[in-house]
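A single protein chain has been removed from this complex, and every other one stays in its place.
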């Protein structure tokens, strides 16, 4: 498949353009030439030196990641930026990135993946960011306890053994669940406003503790990495369906 | 002591004005009247409903915290802001906040407190933010291992049992240590530039993992709360020296 | 009635959200908790210490004013802001503010009230501010003189004896009248463009004198306070119709 | 005298450059050619069509005013701007403007002129605007009453019969007086901070009423025009001392 | 014809308002009174002292130019601005300017005029600027060579003998031609994207050389002035059709 065709297909599926003004990440093709062929596509959560090197070793033509290397652009290709870009250009490896578009995709996205693990029903977009959403919410088929929910996350996510932490300030029975993967505690007020019993996210800022306490809501901190493997894995399935060879590289951070 | 005198003394000691343009937190007197007396001063890391209520119960006249309730100001006194401000005004409790000025104070500050725990020598300001610093660095009296350093932090900080985590990417022997308390992984590049073997901070963003890995530096994540108790405790000693009654309220977040 | 219901009804009637980006005033509920009951509602033009104290004495649950205390937000609750907010929070008195939405309401608003006093016909929105209007214009049933119009304003407005001043630069007969209450001389050019013979407003900046002179238009300065009592009085009628007890507190400024 | 020399002398005396970033008014030569001679200089408070025409009739070469016609610049020379600029260019009349520099000049300025009328002693700059001042304060030789001060202003200023109004909220005896001419009620807080008993200004915004009341300070509203004749008259004396013919045109606005 | 009518007709034809936020030039009536009659209209590419003087000599009532004298507005009428505006105001000569609206007009505009010279077919808007276009593209009736195209431009444009320069980096046969008059090399990437063989413009920045070389596209530099005479000449025809007397003043710059 031509690289340009590959990029266009992903951009269309993920609505890359709609998130252009909302995201510091330069989504879409982030590093790569105008022309080229793609036969083997690698996937990983983070676009960093470690995953770039594994993709090069695997002889991939393109790497698709959730986190890329351009956040707000760069003035120079020096230091760490040089070290990251160099293996891409020296080995003809294109980098395709999808950050918020992949968080918010209601079927292939990260939050949708967590909702799948929990079998949530009556799903709706959650996590407003301007005119778009970057998460999802839904209702548990049966009310669950904190321990029950924690165990399901612990077993259903790639936590690498890292314990799921909970700020336990909500009700005993959890029915309404809101999800923003990664670093999502800024959406606590929205979770409260929609009547969520629990907010599930990856990592939590210090100030979230008291906000959750005062809002009377549980916050599950399941790991930034662990909550964000679903999107790229779903893209891998999609791309495999296009007849391309694929690989997936785990590099859990434990964060 | 008059409240105005109390505020002036703290502002001078902490150089509140010098951080005015650098900090989203409105430092200094954040809530309080122009006139009033201070006899009993309470101290806590976070200025939230829980600590406000404990200070009211203790019949304190003023509460000094590291984190306050005004971050970039507010348009309204409604919702959570109402719930937090109401006990202050209904009970004549003044709120004095010192965020970055207290992080960066080279003797009373949070980073200085962590450096004390580790007996660092040859200390220097670290953690550039515009023309100021918000951390400290120094040299270990004797080179230490990751495990050694971790244990000293675990026992010397109010971690509340939360394990100190380490991203182990640095050298076997740790001599040069840089500290930015709270959320300090944005200073990894500066730590690398000054030749630090380890950066000690509270909480770490997901992207810090690979940055530390590529920089070849250890990152100790000892807890946001746990690394930020030193400053307010040092202020408590200072204020006690002024002849005022004091209290300290622990409300560890585990984050 | 629940406070939240009370706030929602007013916000809907006044289209508070539509003016959100146009007004430095934080319109809607400016100070108050999420929960609470409203039985007695007080009304006043200015939300200041004097009216707050009168509302507290009257044991009101909410005070509705045209001018509030949050103009562009605040960083601290200290000094005059403290003195104003303190009686509200110490006495469970909610503050609801409607500034430009109330100026521009074509039936309940301040300009509409002045137009009622003058029996204007063929009314239309006047006083463009972005996509909204904050005044009204209309045609006199019969042409009037400067003295005639002045007397009708003097007797129909709560001027407290303060004389209505006129910058007399328009035609002998006045038919077309434009109104922006409060401080409205910035709309002189629009008044000229729509063919108004006179602009009625509250107070006038120095530079309005020569602008009116060069435009050949009368400017009636009837007092900022005096032109802005209509809106809150109309809201009082509205709220009374909801079955709530009401009070109105006059505190004329003479400005 | 060459026009360029005339402009340079005034700019130096008034420190025009120091106010460049503080003032919406384009101070200095506002309309005029690079070359030309000045023999007869006219003076007026406002640079408007009326004073431009009088200066043309008087055959002046330059007109010096406190208020000019460029506030924040203009994109076009049409409408009122055309009508004002046209007589200047058609009659070789240069326009020199000094707004805030003339307000703040501690000897020739408007506030200094009001302080002269009141025989204030121990004068100091007042009315902070960035690094500069635009007013003056001082101490009465003997304490005065509100009525006494009002009468001295009424007789000493060119009020054109307009009564000096007072918001009477200060002490019975007035000793410390702060002055910002024109529209100066934004400096009420500074007046309070320096311990002034009264603030003297020209015109007052509606919100000044309650601010003065809560601050416990008198505010004298002596007229925008009436408080701003001193500066241009002092410049007239200065320029006469340079051997040039001068005129002064009164156009009181009563505002 | 009334000046106001004349201005309204041109504004409507040229859609002046639609370009208001895109253009540093203040388009429409740039200098002129609200009232006046227009009988004789002069036309020129540049609104400068030379053309203003010729229009005054010809006793024109209005001058229509592509480049005016207000680019981003001005704070003062001094120096060169004074020298340019003075003859306009002293001689009742109105100045009407149309910069980008005239570049982009798909029938009367500058690019359309160049396309006419080259007999292009299948024309479409080219040269995106926000939501508008400022150029045109089309297909040659028959493929042409660089020399052929250069000769047609040399003979069809008012180059004043200045040779048309070509950066020859495109194909031997030229079919698809994109045009942005004046200084248009910033649209090289768009020309490449739409498959143009050549971009025709007036003047080229230094960096265009290598961009054209790397894009493999011819760039014809036919002169800024020479490519921008079509618009004003087309407006002259239009205005003549309204029954007004017209003149055209050539002042070629050779640039």
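The chains carry the letters A, B, C, D and E, assigned in the order they are written, with residues numbered from 1 in each.
By our rule, a contact is a pair of C-beta atoms (placed from the backbone, for glycine too) under 8 Å apart; a residue touches a chain by one contact, two chains touch by 3 or more.
Note that the coordinates shown come from a computational prediction; the quantities given were computed from them, not determined experimentally.
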Partner chains on view for the chain not depicted: A, E
Full-complex contact with the absent chain, from A:14, A:29 or A:215: A:29
Those residues of subunit E which, in the complete complex, touch the missing chain: 46, 48-50, 67, 79-80, 83-84, 165, 182-183, 189, 202-211, 213-215, 224-225, 251, 253-255
Interface with the undisplayed chain - residues on subunit A: 26, 28-34, 70, 73-79, 82-83, 85-86, 88-90
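Definition applied: only the chains that are shown with their structure count from here on.
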Copies subunit B and subunit A - interface residue numbers shared by over half, same or different: same
Chain centre separation in whole Å, for subunit E relative to subunit D (CA means): 47
Separation of subunit C from subunit D, taking each centre as the mean of its C-alpha atoms, in whole Å: 31
Interface hub residues of subunit C, defined as touching at least two other chains: 79, 83
Contact graph of the chains (line, ring, star, complete, other): line
